[in-house]
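With one protein chain held back, the other chains of the complex are shown just where they sit.
Then we have chain A:
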Amino acid sequence: MSILQAWRQAATSSVGPIRGSYTAFDRGLTTKSTSNSPKELSDIAAPAQPTRDVMVADVISGAPSQLRHRAVRVYQPTRNTMQCGQAKGDRWRIDFDILQGGGRWENPLMGWASSADYMQGTRMSFRSKEDAIHFAEKQGWDYYVQQSTVKRIPPKNYAENYLYRPGTLRIMKTK
């Protein structure tokens, strides 16, 4: 997890030069988060670092600075097991961890949920993991990349229903 801290340091150190030179904005104001990763980084299940330069967008985006202290999760949502459709299944998503305590409460008036967390409804989809990570870095968010789950479906065959197996009968089919 020290990757996050490493990145945080990298990000804050880059703020200085940015403040100084608003004019040269596009390429000059980049920070390479790959260069100053600490050594133990390779030991932790760390995501592949994007090779692109990261332009820090949150300096001018006007986003509240508190957002920098919140973690987002980058993950690939799994298919809803209620349905079979695979569409949108390969997208990556970013959303925020909920706030402990003040995040949500039941409103005493109507019993609906109220929230003081303006990011709780935000979720973003990306075409690839790298895109999502790049976006999170640009915004200066701490992120955690969750590996996508493993899928191993063997070749399936109708004829398997009628395979002969020696020995006692092990299944009674009631279909």
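Basically, a contact is a pair of C-beta atoms (placed from the backbone, for glycine too) under 8 Å apart; a residue touches a chain by one contact, two chains touch by 3 or more; residues count from 1.
Here is the rule we go by: contacts and distances are computed from a predicted model.
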Listed names "Beta-Casp domain-containing protein", "Rab5 GDP/GTP exchange factor-like isoform X1", "NADH-ubiquinone oxidoreductase 78 kDa subunit, mitochondrial" or "Translation machinery-associated protein 20", matching UniProt entry of the absent chain | "NADH-ubiquinone oxidoreductase 78 kDa subunit, mitochondrial"
Using the touch rule from the top, list residues of chain A that touch the missing partner.
-> 1-2, 4-5, 40, 43-45, 73, 75, 77-87, 97-101, 103-106, 112-113, 144, 146-147, 149-153, 155-161, 165-168, 170-175
